[in-house]
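Submitted below is the structure of interest, expressed as structure tokens.
One chain of protein is taken out of this complex; the other chains stay put.
Letters A and B mark the chains in the order given here, with residues in each chain numbered from 1 onward.
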Amino acid sequence: MVIFMNENWFSKKVDEITINEKNETTKKKNIDKDLQKNMAYIKQQFGDSFDVKYRKYNAQGREIIFIMVDGMCNSLLATEQVILPIIEADFEGEKGDKLIYSAADQVSASIDKSITNDLDEAIREAIYGSIIMLTDDAQFAIMFGVQGFPKRAVLEPSTEMQERGSREAFVESFKDNVTMIRRRVRNPVFKTQIVEVGDTSKTRACVCYMSDRVDRKMLDNVVERLKNCKIDTVLGSGYLQTFLDGKHPSIFSGVGFTERPDVLTAKISEGKICIIVDGTPNALIVPYLFIEHFHSLDDYLKRPYYATFIRILKIASFLVSVFLPGLYVAVCTFHQEIIPETMIFGITGQESRTPLPVMFEAFFIHFVYEIVREAGLRMPKSVGHAISIVGALVIGDSAVTAGIISAPMLIIVGLTAVSSFVVSTLYESVAVLRFAFIIIGGLGGLYGIMMGFAAVLVNAAAINPFGVPFTSPLSPTKIGALRDLVVRQDWRRMGKKKMLIQKLEK
Amino acid sequence: MQTKEKISAFQFFTMLFISRALTTVTYLSSYTKDVRLSDMLVQPIFRITLGVVIMLPLYLIYKKHNTIDLLSLANSKIIFFCYVFVFFYFTVITIARLDVFAGTVVFPETDVNLLLVFAILLCSYGAYLGFEALGRSAVLSAVLVVPALIFIMATLVKKVDLLNLTPVFYNGVTPVIKTAFDSVGQTVEYAIIAICLPKVSGNVKKGFFWWLSLQTLLMATMFFFATTVMGNFTGTQLFPFHTLASLAEFAMFDRLDAIFTSVWILCAFIKAGLLIYLQSDILHRVFQKIQRKYFILGIGAITIITNLLIASEFKRFLFVDNSIFKIVITGITAFVIPLGILIIKRKGRRECENQS
Partner (left out) sequence: MRKSILIFLVIIVAIFTFNEKEIYKKDIRNRLVIQGIGIDIEKDNSYTVTLQTIDTNAQSATSEDGASQPPIKTYKMTGDTIYTTIKSVTEIEGKVPLYSQNRIIVLGKSITEEKMDDVIDFFVRDVENSASIYIAAAKDRASDILEAKNGEEYVSARSIEIGIGANEYDARIFGTELYELINRYNSGSKDFAMPLLDVTEKDGKQSVEIIGTAIFNNTRYREYMSKDETVYLNFLSDKVYNTAISLDRDNGEKLSLNVVDSKTYRTLKFENGKPTFKIKVKISADIAEISGGVSKKMTKQDIETIKTSAEQYIEKAITQTRKRLYEEYESDACGLGRLLYIFKPSFYRKNEKNIDSIMQNSIFEVDVDLKIRRIGHEFIEMV
């Protein structure tokens, strides 16, 4: 979320951006040999922030300053592994940059350390929980990674539940997330690359891939897009989705999400690229194909025939959730001949007792359903039951009894609502498309529905996330990949040959 | 032809299959009173032969010049506009038929002009998204269209009555050959092949024979079911295959014509979208400074106006949907122009050889 504090701040920010665009190097602030000047700059940057601590020591006549942000670093670790060994060390007359190098190489017991001559970078690291060491006559600073900020424990996934998969879900700390993947791929081919995104927030996005199978061009493209994304603050991975999606406007996205480290591992092992954004328990996956929305980890953990059955079920649910209300409206408005004769009396009788035409009735009841859903999502859990009662009794039963909506319509809403959660990753698209098809069905009947369907089809077919057609491997058809499309073959066959995403590229 | 966008031979011929399926599943195309229903089952043999013959010049061009970019070889604005006109004409016909279908069967008591406009806008949108998007959509459509047609026919098996068949060549072979010509005349896909090949990768020859065989098989199967299920009722219907689908029953559903309508509209979208795309692409080739999307807008607008004019009176539709005219223009674009190019180039080469 970008918050512009005041007009001056805004104008200053704009100036900075302009400068940055002109020359990247103007942003860098070199460390001065004069420690006091450096300190003045740092204090100017931090202002009166109470949590920034400066500790000055005199070690054998040399002035050493440690800078840290309270709460972001582990004080005990900092003291034991960094401060104590350095102030007690004998530097044998070394000073300035030599001291810095000695301290880094020989004295400190910290594992995570790096040297920089950029004061801004040092400040950014301090903010992220590193302890910075500066000394007189030195043009370099050491950054010790002793982070120790409070973070959430690894918990079970909340949106991607699996029956047999692991119970771990990503957390907000990207390092922990990377660790979870490392544990699953004990091979150096798993590589990470950090890209800073957000002009102000400087959020770290960690690009993960497997070097032996990733398409280098695709990787460069992803990194390039991340580097070039013009955004002030990144508070979640979703901020980056737009930048990773192509320019082609579509209701579907070629970027996927996951909160499961095992899913992410599976995706990178297919040659895909994942982006873990610091502060978000959801990783982005590119490229993400349409059919992948119907795949889940459980498919691969269960017997192939059952996995196939579940996939068919998911596809059917998706179709039901998008088209059923629209089709019902189209049939009741224009194509009554389709209604089986055993149902015609029931539907006609029920609908003729309601005040609204079928299209408006469908629109209204689905709108109400979305309100109830949204309320249920946002409200405290303690009052969640109240919503259920209001939804089921007041809106459901009473509305039918009062003749505001018809019973068949209520069944349609119920079926649609349940179906839409079967493929939860497509919910956004499904919800919007459903309303669109209600309107189209009411205005153009089956003719309209099919035209709408054709529009969605061609729109989806035009998506090419990072050169891979969104609708592949069905179209363009890749015979080899069809073994894991709807019907899943067993691992004895699938395991023989790796199915990499490059094979689906245009 | 711009070769930036390339699709596989499979996608291309699937697109043509869907495009041709539209004509196949619409009318009893080329059914005349001299032709008996069973003749239509034999007619595909003549169609295949004609199809192969019509493609021969193109094949020879490829063999001699090792290129299949017909427009590059021709390099004549007249020929460019000739193709644009043919594609425009067939776009208009496709949309006009869709309009007649919608106005007769889907919304018999409703003015469908507005829907016609939206249909053209949709096809223009498809054209705007490009050749690749259309190719992919065609394959996805085929995944729906083919099983839908098979399903409809499977439910009709129990209604088949072989006594509804008629004697073959009752009025001689000539009327059957005439209908084969007529049917080939309705096949703008031959002209599309002539133009699109530079955009297609893979085994085109194999794709062509599969396409020719499968569309002929589809046509023969549809006729077989129409003839054996409905008999003489077939000839009384403007959209006999729609009526055929309305006879199909499955479980509690007494009619499956809704499936047929869906198939129809999907096929029409692919066909008209492809034709609009081709027009815009050829025009863009002539006037390279103007972006393709502006041509699409223009073609869309002209198609809307033309179709609205046709839609107002059935007589106009009959006037535009002229069989002889279609045979002539398809023959010119799919056969005569490639043949002409082949002869001219051959002559040119001989002259060069003589000079050297």
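Keep in mind that, in the parts below, a contact is a pair of C-beta atoms (placed from the backbone, for glycine too) under 8 Å apart; a residue touches a chain by one contact, two chains touch by 3 or more.
In this text the structure is predicted, and so the values were computed from the model without any measurement.
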| request: Taking the whole complex into account, name the chains on display that the unshown chain touches. | output: A, B
| remark: Answer key for A:P85, A:G279 or A:P357 versus the chain not shown reads A:P357
| said: Can you say which of A:N221, A:T333 or A:Q502 touches the chain missing from this structure? | reply: A:T333
| query | At which residues does chain B meet the chain that is not included here? | reply | 104-105, 108-110, 114, 118, 121, 163-167, 170, 229-233, 235-237, 243, 246-247, 249, 254-255
| query | In terms of residues, what is the contact footprint of the unshown chain on chain A? | reply | 249, 332-334, 336-337, 339, 341, 344-345, 347-349, 351-352, 354, 357-359, 436, 439, 442-444
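Heads up, the rule we're going with is that only the chains that are shown with their structure count from here on.
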| Which bits of chain A are touching chain B when the two form their complex? | 248, 334-335, 337-338, 340-343, 444-451, 453-455, 457-459, 461-462, 469, 471, 474-477, 506
| request: Would you mind writing out the residues of chain B in touch with chain A in their complex? | output: 7-8, 10-11, 102, 106-107, 112, 115, 118-119, 122, 125-126, 129-130, 132-141, 143, 252-255, 257-258, 261-262, 265-266, 269-270, 273
